[in-house]
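For chain A:
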Amino acid sequence: MSSTLQLFRQTFKRDLTLAFRRKSELVNPLIFFLIVASLFPIGVSPEPNFLSQLAPGLVWVAALLATLLSMETLFKSDYEDGSLEQLLLSPQPVFLVVLSKVLAHWLLSGLALTIVAPLLGVMLFLPSEGMPGLMLSLLLGTPTLSLIGAIGAALTVGLRRGGVLISLLVLPLYIPVLIFGSSAVQAAVTGLPLDGYLALLGAMLALALALAPIAAGAALRISVSG
Partner candidate 1 sequence: MAFETFADFLNMGGHGLYVWLSYGLGLLTIALCIYLPVIQGRETRRTLRRRIQRESIKS
Partner candidate 2 sequence: MASSWLPRWFYQLASPRWCYSITGKLIPWFAATGGLLFLVGLIWGLAFAPSDYQQGNSFRIIYLHVPTAILAQSFYMMMAIAGAIGLIWKMKVADMVAKSVAPLGAALAVLALATGAIWGKPTWGSWWVWDARLTSMLVLLFLYLGVMALNSAIESETTAAKSTAVLALVGLVNIPIIKYSVEWWNTLHQPATFKLTEKPAMPAEMWIPLLVMVIALYLLFGLAMMLRLRNEILRRERRAGWVKELLGS
């Protein structure tokens, strides 16, 4: 048991250290998040009333795409330098490896996006009543996105050009999170209670937490052995 936990902690620490060593990759999804969000006022209309109506959906779509963008690298470097194979050969369950990697990844992508999100909210004229809803829904929703994305990353890790493919595989699965996430923000803006949406986002997170690491682990084994 203790060795399993140790493996979890080691993978987690290693991933964080490696991520901090490559700072540009760390910031890239955040910059992407900002750029995507600023494209909408330029492309659609800078009119505040109009934008504030669109804001909940826009921030969520931007967060979804930014998470997706960062997903591709989740297993890639470990696959390329062979350490993924080593991890899979260890007697410890694979889903723990996946879970620790996703957790490390989420801290640097999903959580970072959640923290930056209010800035986007301001840029898109999201009413200030919507801010807590935005942050809470992103806090509960982005881990689900990371977990589902991990399955796509695991399935495409052995492919040279997995970039577009992973979005094809994963985006349809993101739809429920998008629906309840943006609805939560909408509800917060109009002053309706949030708990229902947050409960649903939480339920999806629990389901993803239970199932996604297993699926991603199986997918990793298939990709690495093939």
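In picking the candidates, the idea was that all candidates are chains of the complex that A comes from, given by their letters.
The rule is simple: contacts are C-beta pairs under 8 Å (C-beta built on N, C-alpha and C of every residue); 3 or more make two chains touch, one makes a residue touch a chain; residues count from 1.
These figures come from a predicted structure and were not determined experimentally.
Which member of 1 or 2 touches chain A in this complex comes down to candidate 2.
Remark: chain A residues 148, 151, 155-156, 158-159, 161-162, 165, 168-169, 171-173, 175-176, 179-180, 183, 204, 207, 211, 215, 218-219, 222-223, 225-226 touch candidate 2 in the complex.
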